[in-house]
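Structure provided below as structure tokens; questions to follow.
Just one protein chain is left out here, and the rest sit where they should.
The letters A, B and C name the chains in turn, as written, and every chain counts its residues from 1.
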Amino acid sequence: MSKKIRKIGVMTSGGDAPGMNAAIRAVVRACAYYHTECVGFYRGFQGMIEGDYVTLNARSVRNIITYGGTMLQSARSKEFRTREGRAKAAEKLKEAEVDAMILIGGDGTFKGGLALSEEHGVPCIGVPGTIDNDIAGTNYTIGYDTALNTVVEAIDKIRDTASSHNRLFFVEVMGRDAGFIALNSGIGAGAEEILIPEEDLGLERLLNSLERSRRSGKTSSIVVVSEGDKIGKNVFELAEYVKENLPYYDAKVTVLGHIQRGGRPTCFDRVLASRLCVKAVELLMDGKRDMMVGIINNEIKATGIREALQTEHKVNKDLLRISDILST
Amino acid sequence: MSKKIRKIGVMTSGGDAPGMNAAIRAVVRACAYYHTECVGFYRGFQGMIEGDYVTLNARSVRNIITYGGTMLQSARSKEFRTREGRAKAAEKLKEAEVDAMILIGGDGTFKGGLALSEEHGVPCIGVPGTIDNDIAGTNYTIGYDTALNTVVEAIDKIRDTASSHNRLFFVEVMGRDAGFIALNSGIGAGAEEILIPEEDLGLERLLNSLERSRRSGKTSSIVVVSEGDKIGKNVFELAEYVKENLPYYDAKVTVLGHIQRGGRPTCFDRVLASRLCVKAVELLMDGKRDMMVGIINNEIKATGIREALQTEHKVNKDLLRISDILST
Amino acid sequence: MSKKIRKIGVMTSGGDAPGMNAAIRAVVRACAYYHTECVGFYRGFQGMIEGDYVTLNARSVRNIITYGGTMLQSARSKEFRTREGRAKAAEKLKEAEVDAMILIGGDGTFKGGLALSEEHGVPCIGVPGTIDNDIAGTNYTIGYDTALNTVVEAIDKIRDTASSHNRLFFVEVMGRDAGFIALNSGIGAGAEEILIPEEDLGLERLLNSLERSRRSGKTSSIVVVSEGDKIGKNVFELAEYVKENLPYYDAKVTVLGHIQRGGRPTCFDRVLASRLCVKAVELLMDGKRDMMVGIINNEIKATGIREALQTEHKVNKDLLRISDILST
Partner (left out) sequence: MSKKIRKIGVMTSGGDAPGMNAAIRAVVRACAYYHTECVGFYRGFQGMIEGDYVTLNARSVRNIITYGGTMLQSARSKEFRTREGRAKAAEKLKEAEVDAMILIGGDGTFKGGLALSEEHGVPCIGVPGTIDNDIAGTNYTIGYDTALNTVVEAIDKIRDTASSHNRLFFVEVMGRDAGFIALNSGIGAGAEEILIPEEDLGLERLLNSLERSRRSGKTSSIVVVSEGDKIGKNVFELAEYVKENLPYYDAKVTVLGHIQRGGRPTCFDRVLASRLCVKAVELLMDGKRDMMVGIINNEIKATGIREALQTEHKVNKDLLRISDILST
């Protein structure tokens, strides 16, 4: 039988994502509701190793639902990747009398939690928080919807100037291994072409498509490029290549970069974070461990972390077809 | 065997919703892709009766994906509710050589389409476009996500001033018969209480909750009220009642009103509109009729309009529980 | 010779305005720069009377430049309007060893500061912070630019739905005694008519103008109404009156209300607040008192508070002419 949970720790780890504060708030408030103590570790596993934490109550998280970033900060910890580092972390948890952890982050965070559980018996629940949406066991990760809107809003602005000048713009968005952001923001922004790491459509095809666009009278175009696209060129080389081959195009590049990680979370991300984290606390209260919470068909579901880590969250390639049809 | 579709008509009807333009664009572009003509009727069924339409091609819908409202305008038509009105409309469709219709709107719009199909044999496909999210056969309607964000953004602003002044705010949001907007925006905005038409929680409970909030040290509060709440009082009466019973509260009212219908659509609504409308065109090309398109578990599905109209899209009342936990 | 200033108090008073936090930050940071202590009083004069204050240093105001509202909260104090109340406040200032005050607010706040200076010898500097822009001695008050953008953004949304439905919208904005917000947001939003308290244009003229609009083919219209308009009717009565006289119009009303006070401040308001408050601290360090700071022709200027209070900041009525020309 599992030990009664008297104190829960929470942390955010990996790349930060909008909605992480809403998630922390929900963990803290749910703990208060279930009369369980709650502490927050700073800078992810690194703060755990250093025993750097703070007691959190309902008032500590006042109004943070509206803010981007994470009040607990985030970091990547090299030390935690060693057995010694994890032992130190477990020791600190014990000292702090923390009975279980809720880990908000991505794949790497979940793996860390699993190791902590297996090696030191700390019950862990993972909450998917990353703008990349590249985690199985959930349709959406916290921060993804906000990032999509940030990208679409930026491309809307670029389109204003593109249309005013008959220009071709290459816009690089985040997503080194997964095309979720590129694919959905590309459709949302009405991009003419979308390049994602999951599918190498070839340079030839891109040139043909741009030429066809132009012949049909389009004088400005937007191409959304995932930072990890497989076309073998980075976004600047791509623009150069197109300029050389289609000299009538005045091709420009914009790399959206870190603005995609920030900003006030959308309603979707706030509600998602709230629902996932109430569930995470309830799972721990019910004696569950080594699970992640996710939203599937609009219901909150728990999946084994191990299972989730072994599954790939694949982009819906049918969206490429939709994009093709709509950029007619 | 069904007649080959050579020309598709599209219209928007009922209350307008952000993303309707993205939907029109997707219908037009998908028609172009499938080498089918496309015309747009102005002001919903009323324009159909008056034969008021325009030919639409890929260029006509350039850039409209980013705009709120609907370029085809919307209206409610009394005349169409009569058998004569519908006969006139069918006559005009015939004159315009329109073989099938795509109807973007809510319940009333779908009923109109069904009548047109049954009485005059016009194949119709319904696309759920309304901020209220009160349609079965889909998890989300077009415009709902944008409206949620508009509401949350407005309440964030109200919270700034509420926190600065120790005030209690009653914020009325749309949703005469359904609490979707109130429930989700209320959780997203971190409201202390949410009143929805589906559940009468009683005035007593509201007073107790506000008093408890205050005793726990909260000095400002937000109560989100659905315009159709069942508590037996409108939002102004509610505020008066609270002021009389809890005189230490300086209760204010804000009715968000029509700003909830406008604004640039979110990425979610644009992608949803795009996917639904490509599917709507493809259903017609495949000889289907009297169906609506929806998104279920992130997949686009078709449901019979009649079936959808007979089913109620219910709010997830578990969200009230989540709200209670989080306003601890 | 004036006493050396070792500790400065700061407070926000009256209606809150976006940019008040940026103003507090600038006072605090300028104090740190000039090696002067700084304390903040909560809830304006009321907190002063209660001796409710906090020591502020450069870290206390971290990141608040981006937030709406005021971290020191605001209130109106009846007690301070009495001689006894002010004596109590002066006593508390003495106890706290506060040598001078910076008061961020409107007319009423400035009057309070003047009384404190005259009756108890406390040097005061006023900083104009109010969305209403109704203070002489400055072209712009802190919060006004943000409020204008909030209003324009809201009317843009209303226009989306107005255009989609051929509707006439009456939009009530703040400004009981001054038409600054109505006039500038009305022009910015492209309103067809603007009603301000400074000028009663008459109902007849409004009806004529709306009728002319309609005859020229306009099917939707926006009328911006200052809450204190002199036309003798409130905005709901106005809409009824128009509906009775111009029955073809489907007139709707939206009262924007308190969303106008909140929101992240614009760049203009942040820079304005920063410049004004550095100057306010420097005036005190230079032995000045009973002045207000303002921006005139893009330069920061000091004016005697008494002089400013005796002068009226008038709206530029030429803007009504501009509005007439542009709603052609």
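The rule is short, and it goes like this: contacts are C-beta pairs under 8 Å (C-beta built on N, C-alpha and C of every residue); 3 or more make two chains touch, one makes a residue touch a chain.
Computed from a predicted model, the values in this text were never measured in an experiment.
Peer 1: Which chains here would be touched by the one that got left out?
Peer 2: A, C
Peer 1: Quick one: which of A:Arg59, A:Lys78, A:Lys94 or A:Lys157 touches the chain that's been left out?
Peer 2: A:Lys157
Peer 1: Touching the hidden chain in the complete assembly: which of C:Ala17, C:Ala30, C:Val224 or C:Met291 does that?
Peer 2: C:Ala30
Peer 1: For the chain that got dropped from the picture, name the residues of chain A it touches.
Peer 2: Chain A touches the chain not shown through residues 12, 16, 18, 20, 43, 67-70, 73-75, 150, 154, 156-166, 169, 252-255, 257-259, 261-263.
Peer 1: State which residues belonging to chain C touch the missing partner chain.
Peer 2: With respect to the unshown chain, the touching residues of chain C are 25-26, 29-30, 32-33, 58-59, 63, 65-66, 139, 145, 148-149, 151-152, 156, 159, 163, 184-185, 187-190, 216-217, 264, 266-268, 270-271, 274-275, 278, 296-298, 316, 319, 322, 324-328.
Just so it is clear, only the chains that are shown with their structure count from here on.
Peer 1: If chain A and chain B share one sequence, what is the angle of the rotation that overlays their CA atoms, in steps of 5 degrees?
Peer 2: 180
Peer 1: Copies chain B and chain C touch; is their interface built from the same residue numbers (over half shared) or different ones?
Peer 2: same
Peer 1: Would you mind pulling out the distance in Å between where the CA atoms of chain A average out and where those of chain C do?
Peer 2: So the centre of chain A lies 39 Å away from the centre of chain C.
Peer 1: For chain A versus chain B, what separation do you get between their C-alpha means, in angstrom?
Peer 2: 28
Peer 1: Can you list the residues of chain A that touch 2 or more other chains?
Peer 2: Touching at least two other chains: none.
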